[in-house]
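The next block holds one structure in the form of structure tokens; read it before the comments.
Missing here: one protein chain of the complex. Every other protein chain is in place.
Coming up: chain A.
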Amino acid sequence: MTGDRRDWPLYEVFLRGKRGLNHVHVGSLHAPDDAFALSHARDVYTRRNEGVSIWVVRADAITASSPDEKDPLFAPSGDKVYRHPTFYEIPADVPHM
């Protein structure tokens, strides 16, 4: 590893809480490698007993949509209310809906 902080890549940190089903993005940090990133995430983001599972991933490994593409990507779904499953009656004896 290197001693120069500018060479440490950025990692994104995801935690799953005790009662959470999915990992939630909580922040980011710098680390020299994956193992240290996990350790840093434990030290920085789970001090108040927030998590039971940690994911870390290098920020440059994430492919993100661009704000410039917002309209072509997301606007077309704005007026298609019929995609929500709300146009039929749920029988009274179907549980957990």
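Here is the rule we use: a residue touches a chain if its C-beta (ideal position, glycine included) is under 8 Å from a C-beta of that chain, and two chains touch if they have at least 3 such contacts; residues count from 1.
Throughout what follows, contacts and distances are computed from a predicted model.
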item: The complex's invisible chain, by UniProt name, from "Monovalent cation/H+ antiporter complex subunit F", "ABC transporter ATP-binding protein", "Phenylacetate-CoA oxygenase subunit PaaC" or "YycH protein"; value: "Phenylacetate-CoA oxygenase subunit PaaC"
item: Residues of chain A (touch criterion as defined above) contacting the omitted chain; value: 1, 3, 5, 15, 17-20, 24-26, 29-32, 35-36, 39-40, 42-44, 47-51
